[in-house]
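The complex appears here minus one protein chain, its other protein chains still in place.
Entry: subunit A
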Amino acid sequence: MTAVATTGAAAFLGRYEGLRTRLPGARVAWVEALRDKAADAFRAKGFPTRRMEAWKYTDLAAVTGAAFGEPLTSVDDAPALPPTAHPRAVFVDGRFRPDLSTLDGVALQVESLGAALPRLEGRIGALARPENEPLAALNTMLFEDGLVVEVAAGVAAGTLEILSLAAESERAPAFHPRHLVRLGVGASLTIIETATGPVAARYLHNPVFEIEVAEGARLAHGRLQQEGHEGIFLSTVYARVAAGGTYDNFTLNAGAKLARNEIHVALTGPKAEAHMNGVQMAGDGQHVDTTTSLDHAAPDCSSRQTYKTVLAGRSRGVFQGKIHVHQVAQKTDGYQMNQALLLSPDAEIDSKPQLEIYADDVKCSHGATVGELDADHLFFLRSRGIPEAQAKAMLVEAFLTEAVEAVADEPIRTALEQGVAGWWQRQGVAA
């Protein structure tokens, strides 16, 4: 009789063995095969360690050293929800809650993954790579629910909100929602996704998105990661953009004790575009990581990335961004900028932009800067009678706003501006 592992990869593998016959799609052959394959990959590699190049700067000890429970199967209480002007899908601990969602009359098909799974063969798992990304393997092995969003060809579907809440509980739940977004030819959609949770609750939120943008379609994907202080957010987004399509991702990475925002975008048809922007804000005790990987796999594509990180207290920020230009991708135009502002002597930033280029007729560049608030700027404001704390707050906000301004989509920009505003004051630290 061997002891049951309560922490680390073994605990999650044990849970999979226990749940294997009860998970959604358990008796559907292709789902079983998909999960088993992912479990094999996860068993072989386990959680990423810092010896893996992609995880050089982010340590998952907070995940591997802790015990997590299963989310409660039914939540009776209805948590207070912020008001919204848009149709909204609500998840609590990774489970879709139709009772809390308001999806009537939307111009798109929205379904819970748990229900839709059997008809999604070839779609779920089309983009995720459990063999490369251990967290995608963990998600594939254990996902129970998620959102399936499909927009028919030519439809302008407006704005959809996805709200993911963690419930107040002592169970330290781990949940792994799997979301699927598919836009037909020429369709358009804006998604505003918010992830949040109670201040003191411990939980692990490990969502995976698989996003398909067809020819000429346009998806604006705004993400506000505002998890609770003890939450852990490990998210992986996979997007594939066909000819003439656009994927616009903006991530506000602000909450959680440990947050990883990993985005893989492939531009697979000519003239496809990707815009990936974001701001990361970390205060005392936080670790925020944004890792992007952009595949230019077709000619005449363009990509723009701007990421800003501000760090206060004892915090750590990570940015890793790779642009891979394949040999066929002639006339690629790729640009990436990442900038970090250190507001505390105890903060650390690690930055690794990366170009991998196999085509010659390309224009690719990246830039990175790291520094503190500019003394001249501060002096300029103070000399005009603005108190130091306020002057600093203005400069921090101005620094972040530069990235937010790049967002073309109005509802997303508004949400982001609200997320950024007043962050520095809330830190309550004198740097």
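Methods note: contacts are C-beta pairs under 8 Å (C-beta built on N, C-alpha and C of every residue); 3 or more make two chains touch, one makes a residue touch a chain; residues count from 1.
FYI, contacts and distances are computed from a predicted model.
Participant: Which of the following names does UniProt give to the chain that is not shown: "Deoxyribose-phosphate aldolase", "ABC transporter ATP-binding protein", "Biotin synthase auxiliary protein" or "Fe-S cluster assembly protein SufB"?
Facilitator: "Fe-S cluster assembly protein SufB"
Participant: Of the residues listed, A:Val362, A:Leu395 or A:Ala415, which one is in contact with the missing chain?
Facilitator: Missing-chain contact among the listed residues: A:Val362.
Participant: From the list A:Ala243, A:Val370, A:Ile386 or A:Ala406, pick the residue that touches the absent chain.
Facilitator: The single option touching the absent chain is A:Val370.
Participant: Which listed residue (A:Leu147, A:Ala242 or A:Ile349) would be found touching the missing chain in the intact complex?
Facilitator: Only one listed residue reaches the unshown chain, and that is A:Ile349.
Participant: Name, in rising order, the residues on subunit A that touch the hidden chain in the full complex.
Facilitator: Against the left-out chain, subunit A lists 53, 327, 330, 340, 342-345, 347-372, 431.
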